[in-house]
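Each remark here refers to the structure printed beneath this line.
As you look at this complex, bear in mind that one protein chain is not there, while each of the others sits in place.
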Amino acid sequence: MTSELGVKLREDMLIKFIENLEKHLQNLRICLDYHQIEEFIKTIENARCIFIMGAGRSGFIARAFAMRLMHLGYDVYVVGETVTPRISQDDVLISISGSGETTSVVNISRKARDIGSKLVAITYGKESTLAKISNVVVVRNAKIKTQNGDNELSKIAPLGTMFELTTFILLDGLIAELMSRKGLREEDLLERHAVLE
Amino acid sequence: MTSELGVKLREDMLIKFIENLEKHLQNLRICLDYHQIEEFIKTIENARCIFIMGAGRSGFIARAFAMRLMHLGYDVYVVGETVTPRISQDDVLISISGSGETTSVVNISRKARDIGSKLVAITYGKESTLAKISNVVVVRNAKIKTQNGDNELSKIAPLGTMFELTTFILLDGLIAELMSRKGLREEDLLERHAVLE
Amino acid sequence: MTSELGVKLREDMLIKFIENLEKHLQNLRICLDYHQIEEFIKTIENARCIFIMGAGRSGFIARAFAMRLMHLGYDVYVVGETVTPRISQDDVLISISGSGETTSVVNISRKARDIGSKLVAITYGKESTLAKISNVVVVRNAKIKTQNGDNELSKIAPLGTMFELTTFILLDGLIAELMSRKGLREEDLLERHAVLE
Partner (left out) sequence: MTSELGVKLREDMLIKFIENLEKHLQNLRICLDYHQIEEFIKTIENARCIFIMGAGRSGFIARAFAMRLMHLGYDVYVVGETVTPRISQDDVLISISGSGETTSVVNISRKARDIGSKLVAITYGKESTLAKISNVVVVRNAKIKTQNGDNELSKIAPLGTMFELTTFILLDGLIAELMSRKGLREEDLLERHAVLE
């Protein structure tokens, strides 16, 4: 058994997970809808302030993206955090929800639309309630929570895992693109990075 | 320019980012230290409660991992959240820090060690303060904040990006392994998944 | 001017605020509905787990109360935090909302009711949507956000300030009552108090 440790883990799922994610990344790379991404970027660049939200693990990804946008110099806020002000019609709300049906995300996104703010949905559900009320829909092709068809994948990447990871990756790739467009270097980001931590 | 949109983004950084990450994943997969991972798993399985912490984006990854551990049925807490109780010597603290030198993470980890809790470090810095005081060190090979040598990578994946993403992926792969060992199916996780969101 | 500092602040609002709060406290004390409080306590004592929520400053008060309930040994969770599991029909949700109309609080409370969980509303709005769907309503007599009648009070305690403060005080008083009923001493609470902070 000890010698086995050098070869593989008991259930061998970690490797299967990484291999599977590599395939998802190839697919993400090949199937990128540049028109969609460009629309997303323009919405970010034209907004006075950027508001971001998501529930559960999508919420952590939303916050990781928000933090990098702050490092790039954008005025960005996370819905529900302490210093988040009133949203206006000059602002954009970016809502992350795999299914596009998460109660709080849909209700709050609708409120933003009613105020006249731009709304960007990042979702798997291109026919979802969230997608239907959004100005820009960034459709993510990844298995999500409610799909039960792919039995093998549900063992490797349960619930929203693939949606969450590929969304995180797409958004970090977008940061690289925005950073380049703004002519910023790593040092410029570091200058805004919190030190009280 | 409009026609260009179908071919690539202006700066072409999104694709470069995904390609680069794919290489990092291959590397992660090939260089996995199974002995280290097995030690990490055993520490989780033997703990009464699991405490997790990280600062900044590492903190969001820590919380995404904590949420999945809860879905798997573990007693898990995030340092700094409301209902987190006192840690004991039967518990483990998992600390995520790229450099292994983040002030709050190092100080709090030291406190946990003094109490007698097990300490797992997930870090790039295998010679770091955090690594030195930890029982188990999961070393992650990824560019981190303080490394400035690789100029090209700093444009594609600034600051701790690569460490954060590959750590997120490693931890989600570990969830797959733990899920299989516990004989759990996606439905079992769903049963514990929050619905008030 | 310097000599003035010893006498009062320029606008003298801090003193007015404390005096005003003292009157609110007398009123809170004299008008306590013990039957209502007793029902609230019974609901807490009979619940398997306690879930708590609130938006904005009411959310911070909800979390401060949740933390003390944890110190008393209850299984308690804050809606939206990382390790919060699925709510069941054996659980109670305590929702704090001044107006009783906060979108997210009302929608999530309704979801909890549909699942069959007990619902406690802490609100000023005894005719509000939240109050109507709740099993127990703890009515708080305090000026709230939407009331504009009392012009003087709006300068001293703007928006939900009075509701938030008197709710915080009521809930901390309840902690004293629960602590005494359970025969717990300060040291027992300290034993559960987080040390990793």
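Every chain is named by a letter (A, B and C) in the order it is written, and numbering of its residues begins at 1.
Keep in mind that, in the parts below, a residue touches a chain if its C-beta (ideal position, glycine included) is under 8 Å from a C-beta of that chain, and two chains touch if they have at least 3 such contacts.
The shown structure was predicted, so the numbers you read here are calculated from the model rather than taken from an experiment.
A.B. asks: Can you tell me which of C:D90, C:D114 or C:D172 touches the chain that was removed from the display?
C.D. replies: Final answer for the missing-chain contact: C:D172.
A.B. asks: May I ask which residue of A:I37, A:A55, A:V92 or A:I108 touches the chain that does not appear here?
C.D. replies: A:I108
A.B. asks: Under the stated touch rule, tell me which residues of chain C contact the chain that is not displayed.
C.D. replies: Residues of chain C in touch with the missing chain: 5-19, 21-22, 25-26, 28-29, 32, 34-35, 37-38, 41, 55-57, 60-61, 63-64, 67-68, 71, 102-104, 145, 148, 154-159, 161, 164-165, 168-170, 172-177, 179-181, 185-186, 189-190, 193-194, 197.
A.B. asks: For chain A, which residues touch the unseen chain?
C.D. replies: 51, 53, 63, 66-67, 70, 76-87, 93, 108, 111-112, 115, 191-197
A.B. asks: List every residue of chain B that touches the chain not included in the displayed model.
C.D. replies: Considering the whole complex, chain B reaches the absent chain at 55, 80, 103-104, 107-108, 111.
As a working rule, only the chains that are shown with their structure count from here on.
A.B. asks: Once every inter-chain C-beta contact is counted, which two chains account for the most?
C.D. replies: A-B
A.B. asks: For chain A versus chain C, what separation do you get between their C-alpha means, in angstrom?
C.D. replies: Chain A and chain C have C-alpha centres separated by 34 Å.
A.B. asks: Taking each chain's centre as the mean of its CA atoms, how far is chain B from chain C in angstrom?
C.D. replies: Computed from C-alpha means, the inter-chain centre distance equals 35 Å.
A.B. asks: Could you list the positions in chain A whose residues touch two or more of the other chains?
C.D. replies: In chain A, 55, 103-104 touch at least two other chains.
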